[in-house]
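This is the structure I want to talk about, given as structure tokens.
Only one protein chain is missing; all other protein chains are in place.
So, subunit A:
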Amino acid sequence: MNPNRRARGRYRAAPGVVSSSRRRPRLRLRLPGIRTLLGATAALSIGVGGAVVAAGGSYAYLNATVAVGDGGSIASGTAALTLTRGAGAATSALTIPAAVYAGMLPGDIVNQSITLTNAGNTTLLVTASATSDGAWDTRVASGACPATQLGTTALGTTPVSYATLAAAGTSTVCLQVVLPASAPAATMNTSITYTVTFDGTQVAS
């Protein structure tokens, strides 16, 4: 400390100097600064506020809470149809080789036995429709294929009800393609690519 510097605020005797009672240095009091006052006020407020809050906690009411339920997960299922021909794999788009239908003449019937499976988790109402079958008729019926023409109506673009399949249920479908005896001569040496669609819709069962 600079010995020449005058002490401010509290009286401090210079080091090595014994103060004299006759001639004491004049005391100078310093008022606390604004920041000091604000700090003290804040501390006081926090203290008072804390005390009030703590006291207020005793004027409460009772309550109790408990957790309800399971914190697990839920999975949704699906709706799916698959087709299986012979020893082939189940698929959603089955292609029958053209050779199966090669050389058809008017009046000929070609049958294909297909297994339709509900591979989803809900019951499905299955409909069938056909497109682009030209002069040929396509028919479907449940069960083994007969040697004769199926009694069902030839498929068109408007879906017709085929069956109701429960989840994991299967149905043996007889898919029959007929070249009618009345087929026009223009059909000779022509070919088509027809599509039969099985459509499953969930039913509230």
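Here is the rule we go by: a residue touches a chain if its C-beta (ideal position, glycine included) is under 8 Å from a C-beta of that chain, and two chains touch if they have at least 3 such contacts; residues count from 1.
Just so it is clear, contacts and distances are computed from a predicted model.
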item	value
Listed names "Alternate-type signal peptide domain-containing protein", "Amidohydrolase", "His-Xaa-Ser system protein HxsD" or "ATP-binding cassette domain-containing protein", matching UniProt entry of the absent chain	"Alternate-type signal peptide domain-containing protein"
Which of A:N63, A:T158 or A:T190 contacts the chain that the document leaves out	A:N63
Touching the absent chain when the full complex is considered, from A:A87, A:A185 or A:A204	A:A204
Missing-partner contacts on subunit A, residue numbers	61-79, 120-122, 201-202, 204-205
